[in-house]
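After the structure tokens below, expect a handful of questions from me.
Removed from the display is one protein chain of the complex; every other protein chain stays in position.
Labels A, B and C are assigned to the chains in the order they are written; within every chain, residues are numbered from 1.
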């Protein structure tokens, strides 16, 4: 069956060039980077090169890059690590209502420990207000974590402006840039951030590997303890192949960004236009302050999982903020934060494009989607069309 | 140059069969296991199969296996997760003086938080005494963590006996089995353990992936928070390829154990005998209660890193408990726990064999090693030979 | 994730629609939670001779809705009242644990339709 993968925000396939870069580190150069002998030194060199590559792209220093097991761990390390490190200075944290669970759940854990967390709301466009942030800042605020771009609705947050204020107020600034890499500028100086999270598998790298940028001078309480790896900030034998893959994926994403993004954006725009022809359909999140590969719409009167499975039967892979797809009983907290009623939030569809999608695929989706929506609506007790 | 890899306790190369099993999950079946569509379901199925394999080999249930980013994370999750979960019941923990840093450092962190930790000593053979454990147990003891086999000296600990007492006293029992897998029986019921740590890269699997067995009914406070993966015990997009690799590596190690281990042990014995011909050389740790692939000796009057580098120049890869190789100023805590004086501990050499080592390689090492030791001794101000 | 039977009923739901002159109508669930089922029954001589449904919900909700219409047709009111959620789930060769709550919908909606029928007759 024809398959059309439109779930690049969930994960991507590993690119040939990335896998090729990784392969030597499984069998030939398999040493433990902590070992003194040649096998170990070879692994260490690969780590050093990868770290240099990542640092350069982020406009950071070699020593400011920590490799982790993914975006989730990077967020946990940044947030819990900084909160625990600087709790003498204050116990107030700021984040937004639309963060990924990998930010929200560490925040909730810290609340249980006695920290106070302000969850900034977003406007109906899905954007955090710089002013709201400024008003939320207290004397005991030690850390703010706002994502660079949202994973569900693709909205881009004013990180540089928030970071500037944070710096002036002596507050550490973290951003989860998992979704923006390859699409937006991730220069840590331009963004005014002290901590920045990356994940390889969203940019055609392998799953299970990520990075955390930690600005020089910022201390973090390690979350995983053991050996002296990663400058004692993250213990465990380094995943050499994965780290090499992360660096390669980042390098390619960065190098090709200018060429690939306009192509993706054009396809996305055409797909979005077509979808919005379907009646009772609305775009979630800002039309302009938005990742160029993201579509997130609500089809009234229908439920997301049913829609996804029907699309899946046509070979089309998307995602939904429906409760039924999240393992919880609530629909997406991001859609609710936009002010959408529950029943509409259940009917959301996210389609996220990637570098290999084609015009023909977009045609195919635009051919399949409207009849599916219509059929589900005909089955829906809410629809009187 | 001829190379002889004798550092299998540090890490192993990924076996062909393992890499082959992993490859489909980088590019073709690359989906996110949480996704509803076919790409996601394919990944989920791979995870399920891997989990089933691991569970079966440990004599555990499917739902008792949690995948992590490695042995270090598994240990952190087991120890900090259980301590935090059950701290109302008591705050006393028991471990041994010869644990891996991935156990000792979480323990030290817990001490700072107010837990009390008893570090059981070992006898001069490097074995924890069951009686000493029994005497250390208090009414407020909630968790004991003793490694199955030591990573430096290969000594095998009486886990089943300790676990039996722990169970009678209502104390949770964790064992770090990273080094024993493929060599010893790791049936969790035979071992009487509630928590057991595995790491893939020590058994010809990939780095950056591990597992934790968690007995049914045992709760753990998650250490990495975010999505609902791994039954909410460990968040983060699952490293499908890595997990498939772990399962394959474990399956092969388990299946071939009976055939491969005697072969390795025979080579090890011959190498050990040859090494002990060198004067002023002693074996560290029990000769009998020992992993069949481990040699750990001290050459008096010489320092370990110099020895390692000289061996490395001959293509021979080993490791040492010398301070200079650990990034700390102290020699191995394991060798010191045996009662060795510092100066002797600095002169240790660990050689750990693997499935591909040959008789010819052993000959080569036995040819190279004695003159190196002699040369270093001639340079040593401590030696009056 | 879903059994073949669930997928079959999801893809080809039986008895979708409305019965304009229904003898009983039941609604269960609410849109807030993402699942609503509405069921129409036609009763003759104490026997359910026709049944239709409309469902807003996930594949499990659609499949249980469809399955219960198959189970109920031709049954007496007393027999129909005895259909449990578990029976519906079993008839579908089981549901994923997280979806078990969706199977509550169908039997409960049917009960309400029967109550409605009884109240009117």
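Everything below uses one rule, namely that a residue touches a chain if its C-beta (ideal position, glycine included) is under 8 Å from a C-beta of that chain, and two chains touch if they have at least 3 such contacts.
All figures in this text were calculated on a predicted structure; none of them were measured in a lab.
Within the whole complex, the absent chain has one touching residue among B:17, B:187, B:289 or B:305, and that is B:305. Listed residues B:51, B:174, B:225 or B:346: the one in touch with the omitted chain is B:346.
When the omitted chain is restored, the residue from B:123, B:257, B:281 or B:380 that touches it is B:380.
Checked against the full complex, the candidates B:81, B:126, B:154 or B:331 give a single residue touching the omitted chain, namely B:331.
Residues of chain B that touch the chain left out of view are 301-303, 305-306, 309, 313, 322-324, 327, 329, 331, 341-343, 346, 378-382.
Keep in mind that, in the parts below, only the chains that are shown with their structure count from here on.
Separating the centre of chain A from that of chain B, both taken as means of CA atoms, is a distance of 34 Å.
Remark: chain B and chain C have CA centroids separated by 55 Å (rounded to whole angstrom). Multi-chain contact residues of chain B, defined as those touching 2 or more other chains: 36.
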